[in-house]
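Contents: one structure, followed by commentary.
All protein chains of the complex are present and in place, except for one that has been dropped.
So, chain A:
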Amino acid sequence: MYTELNSILNTTPDSFTQGGFILVSDRHSDASFLIHHFLSFYLRARCRVCFLGLVQSFSHYSAISQRLGVSLAQAKEKGQLIFFEGLKESLSVLIPQEASTASQAVDFLRDPTVGLRSLYEFVRSSLSSFGGGEEVTDGAEEWGSPVLLVDDLSVLLSLGLSVGAVLDFTHYCRATVCSQLQGNMVMLVRCDGQEEEDSGDEGSERLLKGLTHQCSLSLHVQGLPTGYCRDIHGQVEVCWRRRQGDGPHTQKKLFQYKVHDKGASFFARGTSSAVL
């Protein structure tokens, strides 16, 4: 959890707006540090978190969270974290060992045309069954509002799903998690093409645009336009698409950042310690 980012977004683990959809995107850069931030943030805020980790293994996320001061294994044990390990689950479909272990959630791997309905069912069942407080048994702790984190959506495109199918999935997640359960959602999308490029890798661009229309807050991470720099790793554009207090409808701010071993610093453009 990066406290500097919290003050930029005006949130703390004790008080944050509910029902928001935060879109994290990157272009020629790596925004996964923000996913780690939000994961540790919501775990500290005592939310029930469903994490769809499609690109890395559990131990990867666990090791990084350990550095940020949160234990994923413990959270998983306590039932606070539901971790969906995409790499492992897909393996059981691609190389079936025992037919019974294959999860329904990754049905789309067999036939991408069926869409992501089964993955949505997984999200819904893992988040909503506890939200109603029906299963508070044997002294299990009660957790706050549900949170869905996805790292990352672009992988689904590579697995053969259409942009429309992914957008349907996010729409249903938004309707269930943000609207019905008053929880939050954080999703990561990667774009490697040029911004104005119409042809070529059109899928991720369309996905990004579609999600931008859906989201309430977007964090777009880019490399520096001037190239690599040792002291500034890139810039992040924060864009609020809902009215914040008495501010304007759409508000944009640009920050530069540097990721450290155990955190990240954010500063206004041109105010890096390397410059001043």
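FYI, a residue touches a chain if its C-beta (ideal position, glycine included) is under 8 Å from a C-beta of that chain, and two chains touch if they have at least 3 such contacts; residues count from 1.
As a convention for this text, contacts and distances are computed from a predicted model.
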item: Chain excluded from display, named as in UniProt, from "RNA polymerase Rpb4/RPC9 core domain-containing protein", "Elongator complex protein 5", "6-phosphofructo-2-kinase domain-containing protein" or "RING-type E3 ubiquitin transferase"; value: "Elongator complex protein 5"
item: Contact with the hidden chain (one of A:63, A:94 or A:175); value: A:175
item: Of A:120, A:143 or A:255, the residue in touch with the unshown chain; value: A:120
item: Sole residue of A:112, A:210 or A:263 that reaches the chain not shown, by the stated touch rule; value: A:210
item: For chain A, residues in touch with the removed chain; value: 117, 120, 164, 167-168, 171-172, 175-176, 179-180, 206, 208-210, 212-214, 241, 243, 246, 248-250
